[in-house]
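Every protein chain but one is kept in place in this view of the complex.
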Amino acid sequence: MDRLTMIKYVLGVVILLLTLGFPLIVTQPSLVNFAILVLMAAQLGVAWNILGGYAGQVSLGHAVFYGIGAYASSVLAAKFGLSPWLGMLAGGVIASLFSLVVGWPCFRLKGHYFAMATLAIAAIVEILVTNWDYVEGAIGISLPMNTSGWAAMVFTRSKTPYFYIALGLLLFSLAVSWIFKRSYIGYYFRAIKEDPDAARSLGVSLSHYKLIAIAASAFLTAMGGTLYAQKELFIDPGSVLVGSLSIKIALIAILGGVGTLFGPVMGAVVLITIEEFTRQMFGSTGMGTDMIIYGGIIVVIAVFSPGGIAALFAERERAWRARQRRVVFNPPGEGI
Amino acid sequence: MTNLTVTLLAQTVASGLMIGLIYALIAIGLTLIFGVMDIVNFAHGEFLMLGMYASFWGASLFLLDPLVTLPLTALMLFALGVLIYRLVIRRILAAPMLSQIFATFGMMILLRGVAQFLWKPDHRTVSHSLVEGKITVLGLQFGTPQLTASLGAVLVTGGIWWFLNRTRLGTALEATSIDREAATLMGINSQRMFALAWGLGAACAGVAGALLSTYFPIFPEVGADFILIAFVVVVLGGFGSVAGAFWAGIIVGEVEVLGGFFVGPAYKTALVLSLFLLVLLFRPRGLMGKA
Partner (left out) sequence: MTAVPLLAVEGLHMVFGGLVANRDISFSVNAGEIIGLIGPNGAGKTTLFNCLAGFYTPSAGAIHFDGVSVGGQTPEQAARRGIARTFQIVRIFPEMTVLENVMVGAMLRSKKISAARAAAENELVFIGLEHRRDVKAQQLTVSEQKRLEVARALATHPRLILLDEIMAGLTPTEVREASQMVERIRDRDIACIIVEHVMEGIMPISDRIIVLDAGVKIAEAAPAAIAQDPAVITAYLGA
């Protein structure tokens, strides 16, 4: 194992340990909350990435899965008293099934068309839910606060448990991502993304694998939705199904690096930092400055570094390795 | 049906036609860009939004009616379209589709952010426009601004059609849209055509915005309401087809208002979007698009 890989592993372990101990070291609630937001955003980015980054099917309507997760667990908790933990699983399953139903016809569509279809579907669901009385429509659902603790997934005294749940979700999502990446499914995803017809000529059924990608992505995204619901204890269409949320989720992965494992995590750090920074500087709406920054960054990335932040690192790593090889082959003093 | 319902229905159909004509104009801009270079401009709604703001500020600061400032608005948006082409789009022409989607997507967010930063999220309206009030035609009542806007849209659409089919430059643009390689071999400069398409596309949306500003609220995110509809119209009409966008605009306008009439106003957009999905799935090339 060469030096760089070793450094990466050590760094990774250090970061993991620091993250695990974070709420114990840092006690300021606003910072802990900031960290939770980063973890939640990273988890959503990782989930989106499975479909959009690995399999190359860009979804601009991912909030629909988030909303399904949030609404499923909240309705089941508020109306049937179902544990949010089970609700989280239920939401994941419902979101997955929904994703299969919409994915099946839509995966015939290429690139731009698929992206537009996702926009349309998410918008339709937002409208339908806003007008659906059973889930309280535009009024939203408030979750009971009378019980707290791990069983109820409600924590009122300190946000630290949410931190660990968010971290757990993120690690789970990363694990799923990693398993895909290392397996034949991950290879097939990449083949589909790079040249679908060539993939077909090698026996790869495009829709089969795209459906796997969307089902997994939807499941994980929905779990994130449940966590949000349990943390805020209130959801409405404007907070979990809205178009700007879909944009943000896609952004996290795009910014960080589509198709990489940790890219979305980096993207989340940058995005949430920008968000909070602009919120501090310019007040609660941020006066659009966060959008100016995101938008500017995406355009710059699209033009100069489509691989996102991760690509910048990969580029430096490549250059470093190339330099290492030259050192080995041209020891000083030996001449050419 | 009672007389009242008939009148109401006729009123609805007429209003669908009117808004449909505006949708058509917006979509024509979008389809021009796609037809010539196969790029979907996710930021198209923002050109509309900027056209609206240009009209608003013209009215607020200089007391000039949006219809009066319309030519200037068109020119400014044309210039903006060309500028965006030169600065951004030109560099991603050969990039993978993901990059192209991100680029215009990023522009969309950037422009919305700029608008929000400069002009705040408040809703604005143009007050005391030249065209105000109502007018009665054939026993049906119309808002004068709406009627004028629709007529304006038809005129501009007609102008675009004339330009594309009766002028050398416009024909060159059409040619590039049909077969870029062949057009290049005939000596048509693709880069110029692309810039022209972006300029014209932005101008169309900007003009639609100026027309809408006489009666529609103006706010930074207003583009979001129209971009989806514009996509629907373009897909229904057929990517790249100006005539298709025209007819599809009217159809979509009618579906929207009639859907609102029969099913319920809250579901208008959902119905239009469902039409969209149906077209995407069953006839992706739309009414008149290239295959």
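Each chain gets a letter, A and B, in the order it is written, and its residues are counted from 1.
As a convention for this text, contacts are C-beta pairs under 8 Å (C-beta built on N, C-alpha and C of every residue); 3 or more make two chains touch, one makes a residue touch a chain.
If you're wondering where the values come from, they're calculated on a predicted model, not measured in any experiment.
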| item | value |
| --- | --- |
| Partners of the unshown chain among those that are drawn | A |
| Options A:Lys8, A:Lys79 or A:Arg182, residue touching the unrepresented chain | A:Arg182 |
| Hidden-chain contact residue, picked from the options A:Ala199, A:Leu245 or A:Val299 | A:Ala199 |
| For chain A, the residues touching the chain missing from this view | 182-184, 187-188, 190-191, 194-195, 197-205 |
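By definition in this document, only the chains that are shown with their structure count from here on.
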| item | value |
| --- | --- |
| Distance from the mean Cα position of chain B to that of chain A, given in whole angstrom | 33 |
| In the complex, chain A residues that touch chain B | 56, 58, 60, 105-106, 108-109, 111-113, 115-117, 119-121, 123-124, 127-128, 130-131, 243, 247, 250, 254, 258, 285, 287-303, 306 |
| Contact footprint of chain A on chain B as seen in their complex | 40, 88, 91-92, 95-103, 105-117, 120-121, 220, 224, 228, 231-232, 235, 264, 266-267, 269-270, 273-274, 276-277, 280-281, 284 |
